[in-house]
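This is the structure, below, for whatever I ask next.
Shown here: the complex without one of its protein chains, the others still in place.
And now, chain A:
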Amino acid sequence: MAITSNLFINQKGSTTALKQPKEIGYYSRNQNGEYLIQQQTQLKYYYLPNSDLERNLDLSSGLKKFKNCEGTFEDTYTIHGLLKSIQYNEQHKGKRIKGDIIATTETITKLILGAFDNTNINPIDMVVVSYDGQLFIKERKQVTPATIDMNKYSNYKFKALSTLSQSLPLESREILEKRHKKLCNNGDKFVSVTKTGVGKVKLILSADIDCIFDFKEENKDNLKHYTQLVCNPTVNTISESHKFENGMFRIWLKCFLAGIPRIICGFKDDGYILKTVEEYATNEIPILLKENNPEVGSKCLDAIKWYGLFTEWLLKIIPHGDTKEIKPFKLILADNHLKLHEIEASDPEFEHFAQGDGVLSSEFKEWRSSL
């Protein structure tokens, strides 16, 4: 009998006890899609002085030269990088990592947003796999468009203009002055893997890190140095401020989950000129939202409650014994419910998710078998 269950999104959870995220590893991905575990080659450092904002930086320049690497990757939502990092960690510790749910921050953010957003804006179509006592969640592969639009591009451009590949004292002036010529791509990524939790549930999350704000400490938890960069349209009217607040809610969710304490937000006008930049602390956002827009502000608390609720639900419903047997499940959002449905052996997708590397990489499975 296939296990199915539904969870009503408006159900109010009660747990809000949160664990502080701790970094347990990191890796870089380059434009070729290669994963470099425990290497910070793609880590960037923030540098955008106030005086640069007087220069009318153009966030639209270079669109044509944008390298759409993700378009060439097989599966943009793969969690293989995360698994490699976990494997590395386990190899050094000699035992399996303690975590109930393993996923990317984006995935969990989407699940949380499921309770708030229209399913058209935020479709949830995921696969949950139970293996070796843990749940692995992954979004389904989707076709990525070949070209990206100006909005998305300006985000990449903003990041390129405000970061350096080395810490500021180590960079020469020429590089600083040539930043606006840097070509953008969506292949380079630096990812941090963190251990966090809500209620009784322990999660291992991977998060894309945009840059380090100040400096990196070797062999230590660097979460407090990471910064999220985001670029939004300028806010000149109340309705724009509402839009901004909704956007900030999403960003806040991601940073909050991953443990990123700082958000730097650039504002671009209709001509994609960078007009101003503002700095935010992750934990001031709920307060700010509540002050200016109580409706949105209350979402924050609700979000956490929901977060606790559905993670608990997942663990309750899906059996996760210490077995190497892989059990895949379908997880979608429909009719205001999160619907979980087991993928049975008869299902054509079963092969892909259970035996193949649709979710788990063979390398990872081998490693776990050897433990």
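Methods note: a residue touches a chain if its C-beta (ideal position, glycine included) is under 8 Å from a C-beta of that chain, and two chains touch if they have at least 3 such contacts; residues count from 1.
Everything that follows uses one rule, which is that contacts and distances are computed from a predicted model.
The chain that is not shown carries the UniProt protein name "5'-3' exoribonuclease", picked from "Large ribosomal subunit protein mL43", "5'-3' exoribonuclease", "SKP1-like protein" or "Exosome complex component RRP45".
Summary of contacts with the chain left out: across A:Lys224, A:His320 or A:His341, the touching residue is A:Lys224.
Considering the full assembly, A:Phe213 is the residue among A:Phe190, A:Phe213, A:Tyr272 or A:Phe329 that touches the omitted chain. In the complete complex, the residue from A:Ile3, A:Leu36, A:Val277 or A:Ile332 that touches the missing chain is A:Val277. The chain omitted from view is touched by exactly one of A:Gly13, A:Gly187, A:Pro261 or A:Gly358, namely A:Pro261. Mapped onto chain A, the footprint of the missing chain covers residues 16-20, 45-51, 53-55, 167-173, 176, 213-216, 224-225, 232, 234-238, 241, 244-245, 248, 261-262, 265, 267, 269, 275-279, 281, 283-284, 286-287, 291-292, 301, 304.
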